[in-house]
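Moving on to chain A:
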Amino acid sequence: MNVEFAALALILVFPALGVIFNLFFGARLGRGAVNLVGPGVMFLAFAVSTWAFVKILAMPAGGALYCPLWRWIEAGSFHVELGLRVDALSGVMVMVVTGVGSFIHLYSVGYMAHDEDYARFFTYMNLFALSMLILVLADNILMMFVGWEGVGLCSYLLIAFWYTNPEFAYNGRKAFIVNRIGDAGFVLGILTILSALAHHGVWTLNFVEIQSHAGLIGTTAATAAGLLLFLGATGKSAQIPLYVWLPDAMVGPTPVSALIHAATMVTAGVYMVARLNFLYMLAPDAMAVVATIGALTAFFAGTIAIVQPDIKRVLAYSTVSQLGYMFLGVGSGAFAAGIFHVMTHAFFKGLLFLCAGSVIHALEGEQDMNKMGALRKRLPITFWTMFIATLAITAVPGFSGYFSKDLILEGAYESGHFWLWLLGAITAGVTGFYMFRLIFMTFFGESRVEADKLHHVHESPPVMTIPLIVLAVFAAIGGWVGLPEGLLWGDAFARFLSPVVGNFKPAVEASPAMLSAIATGLGGLGILLAYVCYLRMPGLPVIAAWRAKALYDLLLEKYRIDELYNLIVTRPLFFISDQVLNRGVDRMVIDGAANGAGLVVEAGGEAARRAETGNVQHYAFVYLLGVIGIVAYYLYLVIR
Partner candidate 1 sequence: MVSLSWLMALSAAIFVIGVGGFLTRRNILVMFMSIELMLNAVNLAFVSLGSRLGTMDGQVIVFFVMTVAAAEAAVGLAIIISIFRSRETVHADDLTLLKW
Partner candidate 2 sequence: MTELVVGAIEAILMVLIGLHLSIFLLYFERKGSALIQDRVGANRAAITGFGRKLGMPNLGIVNTLVADPLKLFTKEDFVPEGADHFLHGLAPFLALFPVLVTFVVIPFGDTITIAGQTFNLQAANLNAAALYLLATIGIGVYGVALGGWASNNRWALLGGIRATAQMISYEIAMGLAIVAVIMTYGTLDLQEMVRSQGGVWFGFLPRWGLFVQPLAFILLLTAGVAESKRVPFDLPEGESELILGYMVEYSGGKQAAFMFTDFAEQALTAMLLVTFFLGGWQVPWLYRDGFHLPGGHIIAVAPLLVSILGIVSFLVKVVVLCAFLGLVRWTLPRFRYDQLMRLGWKGLVPLGLANVLVTAFIVVATGGAH
């Protein structure tokens, strides 16, 4: 059942107005206006989203709202109609984006209170949210790509927000370029779908229409399209091999990190895979690749997070790891579980970043956990909210992360990926370890804060703590919409999404309680290990690091993936650019042609200029010769 609902456009209009206002009038009208408008438009969009979401809930299963806009491209039989569409899947996403986004915006008011460039900051933030909303609301894949590109651009702008620092600007550029690689795959994926359908005379990019004609797409084409699109997703959602930009993105302001990691951008890949579930269902090989990459990324990033000293870097790798879970989920066919994890992750990871921001704010920009400790008493609200978020991410039963992660692991196991399940379960332990390492090092133990900063460590203002508290509530209870089957309202979330993403069909029978117990047990083990290492025996990690120095260094240096990329991609590229293209092609061939043309013209001109006497009669004489010639020609024609 589809219902036209024009107010959907407002969800885009409000942030767009915010962008325009902040861009053109923000700096002129001052901080007060910007602080009102920047988060204000997001809350308005949130309100409209809620309205739309309530309407969807009120509809029978499978209902959707749509809002046609205008015909964008028209070329022969191919045309693209712009339109917005909200069904169960995009409804959840739009709620997450506007909801979490709103609170991050609100938090930013406090966080950016001392920054001069607040207007530019909120312009980018609004634009970021706008792009993500376009991505989510799009009813066709091309419009989705517009949003896809938009978030890429905004991430570049925001990561390099403090562009006067060359390193920050470099990191912004890195994010942009790595994203471009993925985007190339995405475009090719779109074209693959288009050509596969056009081959059968169907010219469309609309999701609903693609789905209704999905049978026309062959397995090979579906696999190719799925893999190419997934390449885009690895770029945007920071999966192996294109995850390298995300940890470096930490140089932007912390609310930006929260926005990137929780509400926008990185979840785009997961959303895309879930949105095109019908395509992936046609291509089991592509699904397997997605699940494998997801599980590997989850484990791989988790291990790096273990040794990182920078608080935001730990969170960044944890995001990469959690995103790996999501891809494991959608790759196993448990699309609802993946999206469920997107939602819960938005709550707790947004909260974690905001808390980390609060800590950094309190310590005047200090991000090294070796210079923290014992902040529990000084930052009570931050501590408690962050603790709740940590419980959620480590999947302590009852908290939101528990339900979603459980469903993913269950899906992985039941779809027959035993090894991937095992890897995911181990990663749960790793998660428990590095998250509690973060909590213990930051809030417990001896204070290692530098003396001159210690005396004005203070709790953040209410404009920052209120979003923390709100998000903490959701991080705690947000998972209850997906209670295990048979308990109270059962798996309401999956039932809600099933008209869009279909029901999960297990291939292998398993006991959910057993799987859950193993994963939770491994998580508890990780927590216990962290407790032992960082509270009971603080010397132990140092000894371990000394004993296994090679491994420790490898982890600390992120498996030297960046260096590897430098070696196999960047340096050869530079070499070819400089030695072959620059010195060979550019200077010799192109410059030679250009200069040669110039030389020929110059020499020719030098010879020809002698004919230019400047005397009009000489010119007239030559003209006359021409006239005589023409007359002679006609004479020839006549006489013949």
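Candidate selection criterion: all candidates are chains of the complex that A comes from, given by their letters.
As a working rule, a contact is a pair of C-beta atoms (placed from the backbone, for glycine too) under 8 Å apart; a residue touches a chain by one contact, two chains touch by 3 or more; residues count from 1.
For clarity, every value in this text was computed on a predicted model and none was experimentally measured.
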Query: Quick one: in this complex, who touches chain A among 1 or 2?
result: 1
Task: In the complex, go through chain A and note every residue touching candidate 1.
output: 609-610, 612-617, 620-621, 624
